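One chain of protein is taken out of this complex; the other chains stay put.
Up next is chain A:
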């Protein structure tokens, strides 16, 4: 089981109350809580996903969304390989914030970071009039900035796993032994691979 595990450090960003924690809760526990508590600081969760020929372990930092906490975010996204930038399809302001996060990630995060733009709360759209962020607009942004794009509902579970699977598929496969804190990675023939120092730092989850 452990022989084929790739760890992906993933961070969630987005305005307050767009459903970041709910998306994580859905993905990790397949659960939903109405009126989930605001995240203070950041929360760490993990989830394993079996792909065709290997397992991906998502190491997720779920950050606080309120603007005041934005100064804490860099220490969480700095080493992240993937990011979910979440907005609320019924709140235009949250999409503006999402744009900012995408921009900041491109400027500050590691070069090859995979970003998924996620419009959440699709369950609130009883009619198209409830929608305040056009799908086309988000698609346009995704194309421009080379993002994955999904519209999800953490409440119903729609499309949530798909976001993570798409990220898992897009992440270049990296051989590692799955246990994260042994400090050393070995190559297939058992030698210590010195070129993998980056991975060690990433998978041990150090955000600083």
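By our rule, a residue touches a chain if its C-beta (ideal position, glycine included) is under 8 Å from a C-beta of that chain, and two chains touch if they have at least 3 such contacts; residues count from 1.
We take it that contacts and distances are computed from a predicted model.
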From "WGS project CCBQ000000000 data, contig 00102", "Branched-chain-amino-acid aminotransferase", "Origin recognition complex subunit 2" or "Cytochrome b-c1 complex subunit Rieske, mitochondrial", the hidden chain's UniProt protein name: "WGS project CCBQ000000000 data, contig 00102"
Which residue of A:36, A:106, A:132 or A:145 touches the chain not shown here: A:36
Residue of A:30, A:50, A:66 or A:156 in touch with the missing chain, whole complex considered: A:66
Absent-chain interface as seen on chain A, which is shown: 16-17, 35-38, 40-44, 46, 59, 64, 66, 68-69, 71-72, 75, 180-181, 201, 204-208
